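My structure is below; once you've seen it, I'll send some questions.
Heads up, one of the protein chains got dropped from this complex, but the rest are sitting where they should.
So, chain A:
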């Protein structure tokens, strides 16, 4: 084989081209050099050492160049070309190295000299070289080694340079270092100036990439120079100011202001004498980049002079932009730092102003307060016996007067402390008893709150100097605070001495303080929002004041708290007086006075607690509206306002302040309304939901749920959305009322308000609401009366209104409104993606404002699948102009299921009608069921008589068997009545009758899914249909099986002798067996009987007749191998068989050795013989009547030689007979088909003839066909031993003789086959010794085909495997027309083909 490969090659390349063969690309360019003109001379004459060096050079992927010879002629490889050489390629090839690298010769020349003279290699790392490879001197860095190259004699005659270029790395590190320094934490940089100086230092350190820089900052209409590096002050290119109006200037400031980088060529007088940076010459270009800030216009720009020895590529540009980015960000942060500082100062100023304001205004309050409280006190005592109503109101006035006074005093204390004008008198007291006494004041309130109260004050060894007034405020504030935030457990006050200090603790088990609030606990006006408390009232200054007061005593206060567990305040006071101003210290305790301060604290605290019957007689059960007639104080006239409302309304009053609650209740009662008072928003919401009032009056600021939250909750609930709400707030101002109205309040009233105004507003709102609800009620009644479900969607698709029918159909009620998409009734996208998709599409069209009608699947709240037919339309909300969707739908589930059932039945019937056999029918049904229910898989097990049940599945993996659970389920199914669906957890099944026995069918959904009654009905219907179809298919199957069994019995021998091909084709359609047959009988003398016959009629009857005739014919032939006598005997036999009359038969006897054929025909169509040359002869002699027509008559016989490589065709008339056409036409067609296919093996030829003659609709009559080609192929198998070669050759020689070949051809075939066999013997048995070699030889009309197959694995042309066989294969190829050697895993096959001349 090697020979043949060589033959396909190009002529041998010449030696000089070979020198550069290691690399196709660079090698080709090297080859193109005119080497004759160089000192190296033509490559053909190069010494081996040079060739070796060049080969190493070219085959290396490392960057290399070399120089050789007296002038150091330059050669390089592909890597060097692309990495370093640039534009100098291929100019440089073959030139002296000193010319190639002239610009750096001063650098590298001495190094090369050193190598050449000393023979020692050099090494340089990251050496700066200015290469002119890109059209300009370029700053480059290289790490390289020069090593000597020696000629064949060992003398150094050249050098090899292995180089890696470091330019990118060196420059990249340099730039990265600058960026890193710029970005290093300038923690000391605070001002813009410091920032610019810092940046300037960092930029100035990179003189290579930034030979000079200028930093300009925008100021109004100009840009001011704010920093420079590498340039002299006062240089014309560095003006102090640049205009921004585009009127010119050295630098394009206006472009930079627009955020665009600009590259400026440095040409002209202004740019003379610029700084050169690290380089010998100054830059020729500068880049102007804006200093960008996040979200704001640029703050300035940076001018960067560019290194003239580097191109301004993306990397360089990116570096400068990043550097400018750092500078810009630094300026931005410096500016924002300054802004923050200014803001902090402003805030401190604001805080001071606020305190001043409160102090001033509080002071102004004291006079009117005094004038209120004095007369009130007097009235209280004077009217102590008057009617309870007057007394109550006076009490309320008194209590609130006290509270106001306390607030004012606290604010005044602050202003005194701030101003240092606090009048203090520190007297020595027994701190324990003073504190215990103060604490006891609170006992009643704490008891009433049902809390524990422990006062544990141990007398101290020394007195403590305190100001009694201040100390009272300290203790009372702390106790008040504790009571306010404690709902369970208790409060504890203790006094101890610790570490030489008096320690007072007030601890509670209240709600505690969140950790993140602790730092601001003592901050003035700071209130913890959202904490649960008894009252929302408070100014947020109590604890701040306490801290200030303790501080005045030279003490400290600390708090520790755990949320949900409690809070403890600890005060530490020093003994003695050293810490107090001398002039404020009294020597002896003053006269202890009953506390005046304490009363307001306690009074206020008591009002937080649940009122007892006497305190708040009107507050009854939460569900009760108290009608004015029923109230104990029902005296509307007493209110003195215009009472007598148009009609009494039910009003819910929501206020956390008990006084206010009572006041409003009284007022509204007086006006004839029913009132229900509650203490916060949460209670209000409950009350409203239970019993809808006509009007809600609510305070805005409340603990728990405040007024605005209540409003929001009411408005989002459709049931309460229309209840009118009147908000009350202490917060004045338009802003607050707008906030309230925007939140949906119907009216807004600011405290204080006049009683008359309140009542007027109440009446107006109630009447308006009644008017409004009249329309609403009418509309609601209309909507509710609809039989169809009704819904309204907003423009986002959220369902905001529904009616009762909607809830009935889907199970979702108005209490859950609104329903945002995807609505809860959408089918699950995971378990039912298809249905989900349908709904999603319908929903999409709904939002597109189209009038549409659709039927979609939905899921009832209980999981049931429903089908609804929806109609919807877009409209506009007349109030808001927003797009709304209004729609109705009705439940069409039943109709849908009916349609689905019909279509499922129709679909199944269609599938079943297409299935032919019983297994097909079952498979089709399972597939249909699986698709219908979108099941994971469907299983059917049939329990036939005995043995394992057999399983049919659809959708289950191949070979899937029911698991244990499924088996149990299937067994259980079979105990159910027939066609009675059963539902399991994740599937459903049914028991039905299969022709082979009971069948269990299981549909596995693979998930939990409802299997509705409709589904069960459908399954029963479909299973019934399937059972019918299976019975029918079973009958058809049985008929077919019988027919096929007969056909198999009828047709010829199971193993055909060599050389024959046969076909039997039943008539189509319908598939029907006829009476045609063929038979081949091997006779004892080696000859063969050949029979082709055709009985009259069709179907089983004809087949039966034919079977008998065939058997008879076979027996007769064996008895007497004469065609004529066989037919005559058959005449007698046929006469005795009904239906055998007129059977036509062709009978022949063939000698396969000689090709001699004797034949006789009983009325059968003539056989066709086609010779090797394509000529045809009909076997139309030896003819007589069909069988049993004239029994006893002599039959003729004829003899016909079948020459070598001719083909005989016998057939029945179905092949050639067509309606309205002469039989001769068909016979001619058959002969033509035989002729055109005569070059192919007989099997292929049989197929060819059948397909050529088959009518488009199939054969109308059945067809039997028999083809024989002479001689029959030779087939041999022999062991792989060389001694077998001669016998094989002899057999082949004999067979070749039968083929009637020219002597030369026969000899060629013999030798070629011999070589193939020898190959097989020599190599073939190597891998599986003892395995036989097979030889097959087949004659075609115009050629021979031989195959030699062994079990070895050898490759043609493998010299190691076959040192001598190369010659054998060459001989085969020369002698044969085609030789194909196919190595395969099971062995090697040699195919030989030759044409016969």
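Structural remarks
Here is the rule we use: a contact is a pair of C-beta atoms (placed from the backbone, for glycine too) under 8 Å apart; a residue touches a chain by one contact, two chains touch by 3 or more; residues count from 1.
In the analysis below, contacts and distances are computed from a predicted model.
Looking at the choices "Carbohydrate ABC transporter permease", "Succinate dehydrogenase subunit B", "Lipid II isoglutaminyl synthase (glutamine-hydrolyzing) subunit GatD" or "Anti-anti-sigma factor", the name in the UniProt record of the chain not drawn here is "Anti-anti-sigma factor".
In the complete complex, the hidden chain is touched by one of A:117, A:386, A:1193 or A:1282, namely A:1282. Screening A:1145, A:1321 or A:1390 against the full complex identifies A:1321 as the residue touching the chain left out. Contact between chain A and the unshown chain involves residues 1282-1283, 1285-1286, 1289, 1304, 1307-1308, 1310-1311, 1314-1315, 1318, 1321-1322, 1364-1365, 1367-1368, 1370-1371, 1374-1375.
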